[in-house]
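First comes the structure, then the notes that go with it.
Then we have chain A:
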Amino acid sequence: MMQEMFAAQQIGFSLLTLVTFLPLAGAVLIWAIRDTGWAWRIGLGVAAADFLLSLPLFFMFTLDSAAMQFVEHYSWIPSLGISYHVGVDGISMLFVVLTTMLGLLIVVYSQGVITGRVRGYLMALFALQTTMLGVFVSLDLVLFFLFWELMLIPSYFMIRLWGGEGREYASIKYVLYTLLGSVLMLVGIVILYLQHYRFASIHHLSPALSFDLMDLLRTPMALDVQMLVFVFLFFGFAFKTPIVPFHTWMPDVLLAGPIAMSVILAGIKLGTFGFVRFSLPLAPDASRAALPVMMVLGLIGILYGAYIALMQADFRKLLAYSSISHLGYVALGIFALTYQGIQGGLIQMINLGITTAGLFFFAGFLWNRRQTLTIAEFGGLAKGMPLLATFFLIIIFSSIGLPGTNGFIGEFLILFGAFKAHWVYGASGVLGVILGAAYLLWFYERAIFGKVTKPANENLRDLSPRELAIALPLVALIFWIGVYPSPFLHRINGSVDALYMRLNRTATMAAGLQTEAAGAVVPPATTGYEEPR
Partner candidate 1 sequence: MITLTHYLVVSTILFALGLLGVLIRRNFIIVLMSVEMMLNAANLNLVAFSYYLHSLTGQIVALFVIAIAAGEAAVGLAIIVVIFRGKIATNVDQINLLKW
Partner candidate 2 sequence: MTLDQHLLSIILFAPFAGAIILIFVSGERLTLVRTIAAVSSFISFAASVYLLYAFDYGRGGFQFLEQYEWSKDLGISFFLGVDGVSVPLVLASSLLLFAGIFVSWHIEDRAREFYIFLLILASATIGVYVSLDLFFLYFFYEMSVLPMYPLLGVWGSHTKGYLEMKDTAKRDSLAFIFNFASNSKEYAAMKLTLFLSAGAVVALLGILLTYVGTGLHTFNLIELQGHEQQFTPFLRSAIWLLLFFGFASIAPLWPMHSWSPVGHAAAPAAVSMLHAGVLMKLGHFSIIRVGYWLFPQTTKEWAGLIAILCVFSIIYGGLVAFFQRDTKYVIGYSSSSHMGYIFLGMAALNMISMTGAVLYMFAHALATGMLFAMAGFVYDQTHTRDIPSLGGLGRKMPFIMGAFVIGLMASVGLPGTVNFIGELMVLAGSWEPYPVQTVIAVVGIAITLAYLMRMFMGLFLGEMDPKWAHVHDASPIIDRLPLLIMIFGSLYFGLFPTQFIHVISSGVQPILEQIHSAGAVAAARGGG
Partner candidate 3 sequence: MEFTLSVSAADLLLMLPEFLLTGLACLVLVLDFSFPKISKATLAWITAAGLSGILVSLVWMFASGLQGALFKGMFVLDAFAVFFKIIVVFSTLIVLLASLDYIKRIYLFRGEYYVMIMLAALGMLFMASANDLLSMFITIEFSTFGFYVLVAYLREDDLRSSEAGLKFFVLSVFTAAIMVFGISLIYGETGTIIFPELAASHPVLTGGLVIGFLCVLVGLGFKIGAVPFHNWIPDIYQGAPTPITAYLSIAPKAAAIAIVLRIFFSTFAEFKPEWVWLLIGMAALSMTYGNIVAIAQKDIKRLLAYSGIAQMGNLLIGLAAGTKMGGDSVLFYLVTYLVANLGAFAVVIIFSNLTGSDQIDDYSGLSRRSPLLAAAMMVFLLSLAGVPPLAGFIGKIYVFTAAMHEGLIALVIIGLINIVISMYYYLVVVKKMYIGQPTDHRPIPLSVPMKAVVYATVIGTVALGVYPKPFIEWAVASTSLFSHLIGP
Partner candidate 4 sequence: MSVVFFYYFAAVTIISGVLTITFRSPVHCGVALVTLLLHIAGFFILLNAEFIAAVQVIVYAGAILVLYLFVIMLLNLKTEERVFHRRYAVVSLLMLGIVGQVAVLVLRSPYAGVPGTATPELVLAVGQTRAIGITMFSDYLLPFELIGLYLLAAIIGAIVLAKTPGMQERKAQLETVPAGASPDGNAAAVEPAGVTARGDEGGRGHR
């Protein structure tokens, strides 16, 4: 996890920077162009180019390696120890590719849907894409925070300007909740920074001031400091994820925001990514200590989300609560702190990026046809739209975690990991699977099967080529991961391995460091700090 492979050696040019900022450049380009038609064309081109550019990340990734790859590192604000440091490892690489792919799909989807303020929409979308990519590739905490926070602006506009009913409330709620979490996260970052500074200045390490993840990972921390860090980072990620007590914005936003925003929010798991990327490695002991709490929160999320979803009459609300439930799974997996759990959590995040996003796309398809998503309004759609019904079913199966689909792999690994942590967690988790199957299948049964009860549903178009172009890749991926997951697993294994090692080894390592330092230089961390100069 500490090694780095520089992009210069691996691929020869600054690939990550290019991938990250290409959408932003596209946004600027679109701003400069007044014509809507051209804006679509350019938007599509940029999204496609970005996706294509990100593919080398996947294919040229060094397998089973814990190292950071495609790393670029430039000094930025040396006086504060802030640098431009980007790179991907097994944890983040798949997210980058997923993001660019979803970005492309969203552009494809939107072209048929969005009619007002097209340029603004595309600009917001691309800006959002850049910030999300930035979050995934940043290895400097300030850089990470920069992207994390800037994400709010385009998100806000996406929801506020292109959302549906209740968007005013939803947009402001989303922004406020997220910001509240992230400013608290900033405190955590600051604590890390100060901790590193203290450690580095005592041991005369260079650089003394650093927000660099690599440097921070080298800094040993006492348990109570770790707890502080963990708690503050937790707020940031938990609000974003969202983990259950902090979830209330999610249904509002998913309901009121545009489909594209729902796809992004539900599909790209920034919050849980943050846990894996930062919380676990930076505060391993604290993570272990927090395991029961987090597991219980995860379980509550699973069951609560599933239970509420079961009662929803609106498909998007259903999806929103199912998302919460799924995120509970991911949390369950990650915080089991077992190898399989983390692995499963990661792969499940990718899976959700495909399936939940797919579900939302389909919700969008339905919405475009009927302008409603109330389940009772549908029924017997399979008759008129066999293609839609089929693809929909596949995605729903994936979401339920039927074997052969990607969902199975993820859920299996998660539950396996949870069982390893404690059988109670695993057993409770399984309950969620059943509930999940129940609400999705019940929905499918009500909406797609059965008789056509509403005349409005009689003459609906089946999937258009554009919609097929969205559905097909998703379904392909579902089966690919479900049937042959090893390319994906090989890409994440190295990092997961390293993380797992760190989580378990640091127990001894930190203990050793403390005993080593206790007599010598490092004062007990409980006494606070010196003046940083």
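Keep in mind how these were chosen: all candidates are chains of the complex that A comes from, given by their letters.
The working rule: a residue touches a chain if its C-beta (ideal position, glycine included) is under 8 Å from a C-beta of that chain, and two chains touch if they have at least 3 such contacts; residues count from 1.
It should be emphasised that the depicted structure is a prediction, and the values quoted were computed from it without experimental measurement.
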For chain A, which of 1, 2, 3 or 4 is the touching one in this complex?
-> 2
In the complex with candidate 2, residue positions of chain A that touch it = 77-80, 142, 145-147, 149-150, 152-153, 156, 160-161, 168, 172, 175-176, 179-180, 183-184, 186-187, 190-191, 193-194, 528-529, 531-533
